[in-house]
Structures are given as C-alpha cells and as structure tokens.
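Of the protein chains in this complex, one is absent; all others appear in place.
Take a look at chain A:
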Amino acid sequence: MKTKFTQILKQRYYLLFFFSLLLQQSYAQQQITVKGKVTSAIGESIPFANVIIKGTTNGAVTDFDGGYTIAAKSNQVLVYSSQGYKSKEVSINNQTTINVTLEEDIKSLNEVVVVGYGSQQKKDLTGAISVVKAEQIQKRTVTTVAEGMQGLVTGVKVRGGGRPGQEANIEIRGLKNLQSANPLYVIDGLVTTANRDFNPNDIESIQVLKDASAAAIYGSRAANGVVIITTKKGKKGPLQVEVSAKTSFTSMPTYDLMGTEEFAKLNNQAYDNAGLPRQNLNMAVDTDWQKAVFKSGLIRDYNASVSGGGDNSTFFMSGNYFGNEGTVVGTDFDRVSFRVNSSGSKGIFSIGENLAISNAKTDEMAGNPIIDVYRMTPTIPLYDAANPGGYGYGKQGVADTFGTNPLAISDFANTINENFRIRGNIWSELKFASWLKYRFNFGYETSVDSYSFLRKVGNWSLNQPIDPSRINQNKGRSQTKLFENTLTFKKEFGKHDLTILVGQTFQKDNYDQIYGEKLNVPINSGTGDYYDVLNQGNNPVVGGFRNEATLASYLGRLEYNYDNRYLFNAVMRRDGSSKFSDANKWGNFPSVSAGWRISNESFFKSEFINDLKLRASYGELGSGNIGNYEYKSFINNFGQIVLGNTQSLYPSATVVRLSNEDLRWEKLKQTNIGLDFAVLNNDLRLTADYFIARTEDVLFGFPLLLTTGSDGGEPISNAATVENKGFELELAYSKKINDFSFNASINFTKINNKLVELGNGQNEFFSGNTITREGSAVGMWYVLQTDGLFQNQQEIDNYKNADGKVIMPNAVPGDIRFKDINGDGDINNNDKEIVSSPWPEFEMGLNAGAEYKGFDFSMNWIASHGATVYNGFRSTVDRFDDNSNYRAGIQPWTPENPNTDFPRITKGSNLNSRGDSDRFLESGDFIRLKYIGFGYNIPRSVLEKAGIARARLSLSAQNVITITKYQGLDPEFSNGNIFERGADIGAFPNLKTYSFGVEFAF
C-alpha cells in the first residue's frame, strides 16, 4: 500500500515537473541583464526569493544557490523579497551584478492576517486576533490541530489526551455557551471542522479570531471563536519537493498500585473492620494489570509535498500517513490524507481549488482500561478457563468486584470507526479594477462514515449475563454545500484607506444514516473469527434517518484607515437558519471596532517606543448550534407492547420528548479592549487584551422538571446567561546577535466564568458532584466537607450540634468527621455546599527558542494554577466498601496507627467511602514541559552535491517534565462534560512522547 502511494507520488512528481517547466516564463527584454546572489545575514543563500522590478509585475526567482538573472532597464529599482525576510529595494544604476543580503523579519508586524473573506495587515488590526505559526504545531506530534495549539495562544485553552484518534477539546476565551466549546474552523474558506482526519502538516498559517469584531463576519457560527486555517500553496518558482518523516514513541504514566501481598493485608483488614468473613483470596496470583494492558505506543507521521508555480499559476500537493499504535491494547488510529490545490489567472479572471481527501480509521478503546486496571485486584488472574470466554474476573467470595477485565472487553467488544472525507472548494475571482473584486466560492465537503461494533460471546465481569453475539453497524454520509458571493472594494484616497466588503452565502448540510443490528452472529468456520457483516445472525433491527439544515446569510464589512493613525472597522451579518421556527429564523449580528495608532501621531516622538496602538471593539455574535428540528415535538413509534393470549406485539406511539417552539438565536455580546506595544527596536513586543463576553439566551437542554415526564434528551431552550471576563497578555522578545538568535514569549490568560442567570425558572443544575447555580461559575464543586478523623469514642459522642444532638452517632473511631453545615444534627444532602472551583485562576505558556548556525532549540512550557480537580482514581481505590486494588503504601487509621489522614478502612457501608465529599478534591496546579526539541540543519555545502536544498534532523520530547501535586495520572486531563470539567474520571492521560524526525527539501 505504502509503496504504491509513493509510486503515485513519483509519477505525479514527474508530471508536475513537466508542467512546471512549461509554466516558467522569462521576461527578457532588450535591456541590460542583472545577475547576482541573494543571501541571508549569516551568508546562506536564499533560494526562491522574488526579485521584482518595482512598479511592474516582471521579476525572477532565485535558484537553489540564491542566484538570479533578470533583464531590466538600468534606471529601474529591484525589489527583493522572500518569506521570513524583510524586503529590500536596490536601484540598478547600471550595475550588472547586485548581491543582496536580506535581513530576517522576526518582528512580523507587517504580517498579513487572514480575517475571513479577506485579509488585513497585522498592524491594522482592531480586533483580537492571534496568529499561530504553523511550524510550532507541526514540530509536535499531534493528531489534531487543536492539540498542537496548546500553550501557544493567549485565551485558547486546549485539553487533550493520548488515546489514539482522540480529539482535543479547545475553548477560546472561556466557556461561552453550554453545548460545545469548539470553535468554528474555516479551512481555505470552507466552514468545516478540523477533526482527526485533517492533516496538520498541510497548514500554512493559523489565525484565531477571538473577539466579536474579528469573528463577526462569520456571524451565527462564530460565538466560540474562529480558527482560520490556510493550507500551504504553491509559490512561484521551480518545483519544490519536501519530504518529512517523524517517528515517536509514547509511554503511559502508571499508577502505583499494590501487589497481592500488600493488597491481601488491607483487604482482610477492611473485611475484619466490617465484621465480615474475609475473602478466600487467591494468594497464588499476583497480576499486574497495568503491565498486561499498557504498552509503549508508536506514532509514525510521514509527509511528502510537491509545489511550484509560475507567474499565472501555482500548485501544491501533499500526501500524509499518520499511524498511532496506542499505549492500550486494542487501540489504533490510521490516517491517510492527500491534498492538492492550484490556482491560475488570466487577465481579470483567476480561479483555483483546494481539495483534500482523507481516510481515517480508529480501532476504538473498549470499556475504560484506565479505570479497569485499578478496579481489578491483583488476586484475579488474567485468564480463567472456568469463565465463559476464558478471561479472569471477579469471583464471589474470592475476589468480589464487578471490575471489568480490560483484555476481555477488548477481545469481546470491538468498535471500529472509519470515515472517508472529501473536503474542497473551487473559487474564482474577477478583478474588474484594481479596486474592485468579485469572488465566488463553492465549497463542498462530504464524509462517508462507517461504524462497526462486534460483540463476541464471552464475559468480562462477575455476574454478567451471557449475552449473545451481536453486530451493530451504521453507515452515514454527511454533505455540506456552501455558496458564497462576495464583492470587495478597496481604494486609497490620499490618507483615507477604505475597504468595503459585501457578500451573500448559503450553506446546506445534510446527513443520512442507515443502521442495522443482528444477534447471534456465528463464527465463520473457515477463519475461526466471527462474521463481521450484517449478513449473518438473527433478530434483525434496521433503521435510518436523514437530517437537513440550511443557513442563508448576508454580510458586510467596512474597514477604514486614516493616515495609519485611526482605524475603524464595522461588520454586519444577517443569518437565517432552518433550525428555528419561522418567527425566529433570522438574527442580526453587528460589530464595530476601532484602533488608534498613537505611535504614528505627530505629537508622539519616541525613539524608544516603536509601536503603540489602542484597540476597542464591541460586537454581537450568534449561535444556532443545535440539532435540526429542535423546535418541534415528534411522535416516537419505536415502542411496542405485549398483549393477548398469544402474547403478541402491538404498536405504541406517543410524544416522548417535549420541545420549545420559540427557540431563538443564542447571542454573545463581547467587548474587547486591547493594547499593542513594541519597544527596543521592535525587539520587545506586548499585546494585552481585556474582554467581557456575555452570552444571552444560551441554547442548552437543562433538565426539565422530571414531573413533565419528558424523556429522550433534554429539550433545548434558551436557558441561561453566561459571562466570561478575561485578561490576556502576551509578551515576546526576540534578538539576533551575529549568528545567534533567540526568542522568548510568555502568554498569560485569566478568565472568570460566571453563570449570570438560569432560564426556564430553574435555580440550580446538578451534574455529578457539581452544581451550576446563578452567580457562580459553571460546575462548581458541591460536596460534603470532611473535618479530620475521629480518634476515639469520646470525640464522636462530643460531636454535637447546637441542640446537643450527636451528629454522627454511628461513627467508629477512625471514621471521617463530616461538617454538619446546616446544623440539623445529621449528615445528609443538605450539608453540601460549594467548596471550590474547577476553573483555574490563570493559565500560562512559555515559549522559547534559539538558533545558532545550523542548530536550533525550542521549548514550550504550560502552567495552570488555581483549579480544584476531582481525583476519580482515588475516589475508587480509597473507598474500600467496594473492592478494587489500592494505592501502594497507604496507611489507614487503626488504633495502633492513629496519626494518619487515611480513615479506617471497612468493607461495610459508611460515610467514609462516599464519593461526594471533598476528600477526593485536589489541587490541579501543574507546570509542564509540553514540548522540547532540538534540530540540526545540515549545512548547504554538504547537501549541494546531492542536490538537496535543505535537510534537517530533529529530536523532540513532549510531556516529559510535569511538576504537580496531583495524585492522578495526569493533571492536564480533559473531561468532555462541560459541567464536570474538573472531574478526572478515567480520562486518558497525555503521553510522554519521544520523537525523531527528518526533513528534506529539494
């Protein structure tokens, strides 16, 4: 397969090389010929640099050695430019040899930033937009783009994990709604998702639109922020080929658990304390479940790209293979992706396309081995022929646990997800005049999804009924069609610089799926495996559905710049969505922003301050991020009933789920105040932003009163008002001294989340051990509070409320003392209160890099402070009323060992074991070396003979140093439940990853 792929690539290579030759055009005129060499400050030649005759479109491109030849008139001026360098102008003045040294442009103030339906210069921005360097993401080993952005951008919080194919959660400027915090991704103008089937190596640049004014152009889908991804494009010049390969080894963090001997001691003690007969433990067995289930993983990431172009056309193509053999048995992720784009122009007309094809296949994790490895006791053997299926698990009176044997479930319950996606767009532009441009964009995305679940016969836990074999499959297809028409007017009138954009877009999404299930799937006697198709078996169930949604929008933007001092920007978008009833279909989303470039004022005279700009913006964004047809109630006719002497089935149909017909757009109102500042010859730069984001009419399905009798998912309503206030700061310094250059930046994000109001007449919402209540942040810890241990009976007898009632009369010395918060002399639900927050007070990132000659080094630290998290691991292994393995070395309270904070252990039921207490809350503070890497660029002199333009070797490591007091596997865990973000319930940890990479360009 892989060789075939390479072959195809090779064939394309020659084909494209041939085309690229045709496209090469020279502009020889009968003038003088200028030759020369373009080099960098350290003397390295710069290939593919542009050499343009000023005021014309004529130019040349430097070759591998930086050499160029150009014909020009002797009085003309040549403009030398190359990506990453400051451009330079040189008058020819009859010279025939001009060697130019370009300075590296590390300040990037003149960067062009893509802002949605257009671009702006970074210096002219009035909104809060962050730019992420693609190479920062690409040098990490990541599955998704989001994961690669961790710690690089202020205001962007990313939480991922190391499960193969796991998609990281990303949250821009706090939790602004309650449905999904994921931002809108726009890839090459196509509104889409950058999920695991998107290859991060194809990225040229990423901009994160964080405030309302920046994102407003995307209107109703931009409430969570927008991540604009531009993929790599071909550049004018000869064919460029880049090949890279990276191999990474991953390893699982592990728990420190007991072996049989230590386990038996404590298990017996727990039974003794409960007055129960001890278990007949199997002391001959000493299973290390982690050893059996966890292994070292291997990630392979191979990329090849070919690009090139001439004056009127460019192309780019790439192929990628990403394979992740997981650190847990039975997990695997494979992605093959292919991308091509090209563009061409003739006269006022230009046209281009982007096309990406990918196939991603995930062998999903079965059950949760992260939990299972500690729920299984060491006295249980891996295999036990006496059990159906042959795996060991809990046994009555011997190893009383309902823990799941992770090897068994991985064998007997196999889930495979696969999707094949085509994502692309075709655009064309008509440039009627230098100041007027029309653009049509047609985007199309389709994904063919297939899901397969095969349940084989066999058991994985105690008392499990013997289920028949079962196969459940579904095939789905999603399609998105996007039509966009935009007209851009851009003109300078003296000191007035004006850009006006108007446009109209229409998007149609549909998804249809068919599913089927059969029981009693037989084993194919030919292969010895179960049939994994729906052809076999009995008790068939089939079904299917189709969802359709449409969105029509009108948009407009006005950008005005007066003398590079006063900047003004206004955006209006009007969206109509099929997801709302006729009365509420349309929403208007306006925004305005302004900037004042103080440093350009005539009164501002400072050699020290190079740039000073104030920014302010206000905008309203919408969200209609809900399912289709939410505003209607439907009849569920899935049920049947048994009646009659023959016990036959009869139909049943009724409304099961209520709905809200007056659903309307969720509205985010965001104010942003920002400052850009640069000193020391632009070496030290600071960007600071303060924002208030208030989301009203948050669309969410809070639980209805149960007395409504509604079931089948909570109906969506405009249910809450959420507010996020935050402060972001980025400080960057870069300096170059001869051959040595270095850069460092710190980013700091502080966000205060608050639920301002719960709608629907509700007061509180509970989820797990959290409460969401008006006036405090979403998902605060709401638990019983512990107050040390009772050391003796006297302490228990003296623990009374104001009325003299003994509060915990059934306690025994060594038990936890709980606080009787409401003073009623009893410990119950009413003694719970908010004790702490799962939200960090602030999060930080530190990025630093250095280069010396061919060597480079970079690292990225992240830190989080102030969050309280729930250690689900401890809440399971420290409870003792339900058997599990235990943490090695714990010292529970006994009369002989009273000086401990670990309560008396007992197999019986008492308050000690309750999970809803602060006993399992811990500080989630951590500092982590997210990435550290070294690279070496092999000197050009060595490579030249081999015809290689660039070669680089790199060594890197991820997640290798973590400073934390958290006792779970990973303080940087993620929980997809918005209300329980701080609960670490078997979250798949981030993995220590060691990578070796090679890159070639020729």
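In this text, a residue touches a chain if its C-beta (ideal position, glycine included) is under 8 Å from a C-beta of that chain, and two chains touch if they have at least 3 such contacts; residues count from 1.
Quick note on the criterion: contacts and distances are computed from a predicted model.
UniProt protein name for the omitted subunit, picking from "2-oxoisovalerate dehydrogenase subunit beta", "ABC transporter permease subunit", "RagB/SusD family nutrient uptake outer membrane protein" or "Oligopeptide transport ATP-binding protein OppD"?
"RagB/SusD family nutrient uptake outer membrane protein"
Using the touch definition from the top, which of A:Y383, A:F545 or A:F740 touches the missing chain?
Counting the whole complex, the residue in contact with the absent chain is A:F545.
Pick out which of A:M283, A:L643 or A:A888 touches the chain that's been left out of the picture.
Going through A:M283, A:L643 or A:A888 one by one, A:L643 is the residue touching the chain not shown.
Going by the contact rule already stated, which one of A:N883, A:N937 or A:N975 would touch the omitted chain in the full complex?
A:N883
Give the residue, chosen from A:Q504, A:Q536, A:N752 or A:Q791, that touches the chain omitted from the document.
Touches the omitted chain: A:Q504.
For the chain left out of this view, which of A:T57, A:N94, A:S434 or A:T654 touches it?
Reading the full complex, the residue touching the unseen chain is A:T654.
Since one chain has been left out of the picture, which residues of chain A touch it in the full complex?
Touch set of chain A with respect to the missing chain: 346-347, 349, 351, 396, 400-402, 428, 430, 438, 440, 462-463, 465-468, 483, 485, 504, 506, 508, 517, 519, 539, 541, 543, 545-550, 552, 576-579, 582, 585, 628-629, 632-656, 658-660, 703-712, 715, 717, 760-766, 827-830, 881-883, 909, 911, 913-914, 916.
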